[in-house]
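Supplied in structure tokens, the structure appears directly below.
What you see is the complex with one protein chain gone and the rest in place.
Here is chain A:
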Amino acid sequence: MSAAPEGLTVTEQGTVLRDGAFGNARALCCRECGHEVALGPHYACPECFGPLEVSYDFPTVTREEIAAGPRNIWRYKALLPVPTDIEQSPNTEPGFTRLLEARNLAAELGIDKLWVKDDSTNPTNSFKDRVVACALSAARELHAKVFACPSTGNLANAVAAAGARAGIKTVVFIPSNLEKPKQVNSAVYTDSLVAVEGNYDDVNKLASEIAGEEEGWAFVNVNVRPFYAEGSKTLGYEIAEQLGWRLPDQVVIPVASGSQLTKVHKAFQELVKLGLVDDKPVRIFGAQATGCSPVSTAYKADTDAIRPVKPDTIAKSLAIGNPADGIYVLDICRETGGAVEDVTDDEVREGILLLARTEGVFTETAGGTTVGVLKKLVETGQLDTTLETVVINTGMGLKTLDAVADEVGPAATIKPSYGAFVSTGLV
């Protein structure tokens, strides 16, 4: 850091930061070796390439202060790397989505108490609005010119929408074989949607190369990833607050890069440390699709070595063959007594229909994967059906209609007469 006018700091890289740009965040800390780096557009440890995580000096935070906040993720702003005036900056104001008590699904599966955290109701219909809102704040404070991402679809939607609302140029990169609705849901917000001939891991590599070469580009899940990822903590905060400031016994979370699962775990730990909830064991389970299951495969093989795979699944939003946080997912699931499980594409489709027909929630393939895994965990005895369980639905079924389009449709096509209807047997 060097001398600067009052209220401003100039980093070693020459970035001018205002005081409190990142709220109560103190530094970026390597999860592998503990090396600390000043807050800025950094994501890999200069010593060991390990992932950098935001660390904080938290003040006292009370339930009352949080409850008095807005009904979006900024009610938790004291626990996020954002400035205290974050609500004044245009963003999509995601979060505080519903926590549904899933009585019918619980009865179907034989679980005593089950909740669905339904993030399909976020502004662009996935949990990605949470992480993008935090990344947008970082991009603003770092004076980025371009807001960008490599994406399996939902993230592209969220980045494009948030960028439009904030008035910042966006460029989003997707695999060219992505579902059409996810392409349209980005392209309506930006004229800079780039379809890359390759899978998500190819897109991710390209984004990392661009981030290393272009000044002023904030790739939400590359060079501002430490800030971005913190947004997923709000899922954990909300679950606890909506349960009446207590932790659930078990949580089932989809795994793509694995970041969300690690952040929900971090959120629970922070709430305990801050005295906002009582400490208790929480078993955390990860869900993957069999066609892209490097973490589940490593879990079942009882190894820490995650072998990258070439994804082949309809659950494209989970199709990350080389998951950055996979190793930490393994650690957390093993330490907490959870597991990582995977289901086939047919089971993903069944999961989508199961949630829709028991709870009236139309999830996308990632949610189908999570519900499918929930079912499998029950059937294989890995999940304790007597314990209170939360399953996270991360996205909206309208974005992946093709997945179930051939599975559902009219029960009958009839002439407009009462007799014709009676003949269908639906009376």
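As a working rule, a contact is a pair of C-beta atoms (placed from the backbone, for glycine too) under 8 Å apart; a residue touches a chain by one contact, two chains touch by 3 or more; residues count from 1.
The rule is short, and it goes like this: contacts and distances are computed from a predicted model.
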Protein name, per the UniProt record, of whichever chain is missing from view ("Alpha-ketoacid dehydrogenase subunit beta", "Glucose/mannose transport system permease protein", "D-ribose transporter ATP-binding protein" or "MoaD/ThiS family protein"): "MoaD/ThiS family protein"
Chain not shown: contacting residue from A:Gly23, A:Pro51, A:Gly338 or A:Gly372: A:Pro51
Hidden-chain contact residue, picked from the options A:Glu179, A:Glu270 or A:Asp325: A:Asp325
Omitted-chain contact residue, chosen from A:Asn185, A:Ser259 or A:Thr313: A:Ser259
Touching residues (missing chain, whole complex) on chain A: 32, 43-52, 150, 198, 200-202, 204-205, 207-209, 211-213, 219, 221-222, 225, 256-260, 307-308, 310, 320, 322-325, 327
